[in-house]
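Yeah, one chain of the complex is gone here, protein chain that is, but the others are all in their spots.
Order of writing sets the labels: A and B. Residues in every chain begin at 1.
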Amino acid sequence: MRLKKSVVLLLSSVLSIGMLAACSSKSKGNESASGSNVIKIATQTPLSGGSAIIGESIRLGAQMKLEEQAEKFKELGYTLQLESYDDQSDPKKGVSNANIIGADKSIYAVVGHYNSGVAIPSSEVYEKYNVAMVSPGTTAVTVTDRKLKTVNRIVGRDDAQGPAGAKYAIETLGAKKIFIIQDKTAYGSGIADAFKAAAEEAGAEIVGYEGITVGEKDFNGVINQVLTKKPDLIYFGGIYSEAGIIIKQARDKGIDVPIMGGDGMDASGLVDIAGDAVKNTYITSVAGDSTATESGRKFVADYKAKFNKDAEAFSVYGYDTMGVILHAIENAINDNNGKIPSKEKVAEAVRSVKEYEGALTNVTFDEIGDNTNAKIYLYKFSEASYPGVLEGEVGK
Amino acid sequence: MLLEMLQSLPQVLIDGLALGAVYAVVALGYTMVYGILQLINFAHGEIFMTGAFIGTAFFILLMGMGWVSSVPQIVVLIVVLVVTACLTGLLGMGIERVAYRPLRNAPRLIPLITAIGISFILQDVIRFIAELSSGNYIVTGPSLFTNQLTINFSSISSIFNDASFKTSFLIVLVTAVILMISLDYFINRTKWGTAMRAVALDRETASLMSINVNKTISITFFIGSALGGATGVLFAVQYGTIDPFIGFILGMKAFIAAVLGGIGNIRGAMLGGILLGLLEMFASANLSLLTGGVFGAEYKDVFAFSILILVLIFKPEGLLGKPTAEKV
Partner (left out) sequence: MKESLAKFLQYKWSQVILFTVFVAVSSAALFFSQKSVTAFLLLLSSLLVLHYMKLKNVTKWIIALGLLFILIPLASSGGPAFQSYMDVATMVGIYVSMALGLNIVVGMAGLLDLGFVAFFAVGAYSYSIFATPQAANFMPFGTYPLGGESFWIFLIIGGVVAAIAGVLIGIPVLRVKGDYLAIVTLGFGEIIRILFNNADKPVNITGGAMGIASVTPPEIFGIPLIFPNQFYFVTLVILIFTIFTVLRLERSKLGRSWKAVRENEIAAQAMGIPLVKTKLLAFALGASFSGMMGVVFAAKQAFIDPTSFTLLESFTILVMVVLGGMGSVPGVILGAAVITILNLQVLTELATWVNQLSFSGIISIPEALSPAKMQKFIFGALLVAFALYRPKGLIPAKNKIFDEKRLKETQAHSDMNATDQKKMQS
């Protein structure tokens, strides 16, 4: 008898879990039942975990563009829908979601991912289903170097960002001895290696190349190495949470040479953590200053009005990514006499986007899906406020 | 190579001491609980983390009030330390009551599993409290004690570089030493301390000697956790930025320190903590020098874990512990 009770218990718990899940699937089921005139675009960004703020801002930017374009597509006879997925910066989650996205017949394209480590395995799945992926933020070279036909990105690559930083460091800041620190993640190593190669080529001496552990708070050991090597520039490959602490601890030790880093440091958190120590810090970023152009300023104002939040650096990239996708889909529909094209056709249309003018970016994809018009921006922090001051931009 | 190592030595020693002091006080909590219950309190690292968050919250709150700025910072620090220590002490007692006491006679594996569970729960609860109130779980407190001091080691010998540190380093060190000395006194000289040692030695006999075992264990948890929480505050003062995941790895390191010194041995934990802090700092500053760049500072944790494994294999009783025979 005892067994019976536990069977009932188990079954009911399984059922209740199922019910909970069913609630969500039901709401989707109704939508997809409304016929083949629905075009769904998925976003897949980290909505939880360390990069949640950025992931969320990309999603909101994409949502904004989608809602703006909804009217236009209604006239064409299609309903636009957004489905947002959370990849949690976890490759397994990304692949699992990608399978759901790929299998959904009405999802034609994906806005995402933010992390290169998630984008790489997930895009292998998108490729199988011919779902076009346009990334607003992955910079690792491997993402597009695999020459998949569905993978595109509108931002610059690590091997553009590293050299841009190195060029500025050596030519403008006059650095000759450079100490490189990286956080031993795919992103940090990638960008630090690209910087290292470019700096060595430009004739600078690399006096140290060290790795740190993500999540730690005490980097004094590595900073002591910096002290003994006396470089005239420190380059950090990694993200803002470690960068902020390194900047602070280095300045505490009296190291006042410029510190430079990549777009991972482009977050308000950097200034929050480092405080006044952030002075004399330079970052290269694939994300431009949204307020630099007229359309960008309009976007920032609209974003604020709509979501009651300030736009983050990547919000506008979410917005433009969605813009590129919708532009391509519109082209594909027109080419197909107003009928909805196949996923392959949409992917081809995305790849063949030329000179798309977004709120901030201008997008032309080359044969492997990199944006030939992507720019690298250079910011300088001379006071404890975010964002820094735009110092220059480098085209590819 | 040797010259470079010597140059940075003074600074490495100072940074290592700061880190070691934190390890040492956290290690005390592990060692006390292990001594009395033979249980690795996995949640201890999270108590340390909770202390850091409570402390930072108080600092932000107090600094927000105008009149506090006229009070000396050291007074604010002492108030925050005491309040945080009491709160985390109570938290530790609560954890013992809920998660460990019902399992005192269960197989050894089971309380270890609840400990891991508790530590996950604490991490996540703190995360969403932090995220709810500030939008991001990485929290930066107000900077305190930021005066720079420099010791001219170069005047002693030209081999050394000068070393510099913030006032907060002194605060951390002094507070940690005070905490350790008073704990040592408490354990060895007071009635409750004697009771704790008695319970650690033999629970049943102690209860026959009219010692209230449950109460003694509660007090052990209170003191251990209060120390952990207080160290959390010190950590927040020293490093400024905290997140809910600092406790786990730091807890592991502190445990390694406790094992290094001889688990169950209070003075051993202090020694082990300081030693581990120094070794780790030395490793991250000099590993790439020593190995010609093949192994860098990223192998620092491998280094720490290897120490643990070596100690456990070759001298399982630790540096200051006494070997024990297994009871059947």
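Definition applied: a residue touches a chain if its C-beta (ideal position, glycine included) is under 8 Å from a C-beta of that chain, and two chains touch if they have at least 3 such contacts.
These numbers come from a predicted model, not from an experiment.
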Which of A:N97, A:N152, A:S315 or A:N331 contacts the chain that the document leaves out: A:N97
Interface residues of chain A (partner: the chain not displayed): 1, 3-4, 6-7, 10-11, 14-15, 17-25, 27-29, 32-33, 47-49, 52, 56, 63, 83-86, 88, 90-93, 95-97, 99-100, 102-105, 117, 120-121, 124, 128, 140, 142, 146, 184-186, 188-190, 211
For chain B, the residues touching the chain missing from this view: 38-40, 99, 102-103, 106-114, 116-125, 127-128, 131-132, 248, 252, 255-256, 259, 294, 296, 298-299, 301-302, 305-306, 308-309, 312-313, 316, 326, 328
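Quick note on the criterion: only the chains that are shown with their structure count from here on.
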Cα-centroid distance, chain A relative to chain B, in whole angstrom: 37
Chain A partner contacts - residues on chain B that touch it in the complex: 4, 7-8, 11-12, 15, 18-19, 135-136, 138, 140, 143, 146, 148, 161, 164, 166, 235, 239-243, 245-246, 249, 280-286, 288-289, 293, 296-298, 300-301
Touch list for chain A against partner chain B, complex: 53, 184, 208-213, 215-218, 220-222, 224-225, 227-228, 241, 244-245, 248, 252-254, 269, 272-273, 275
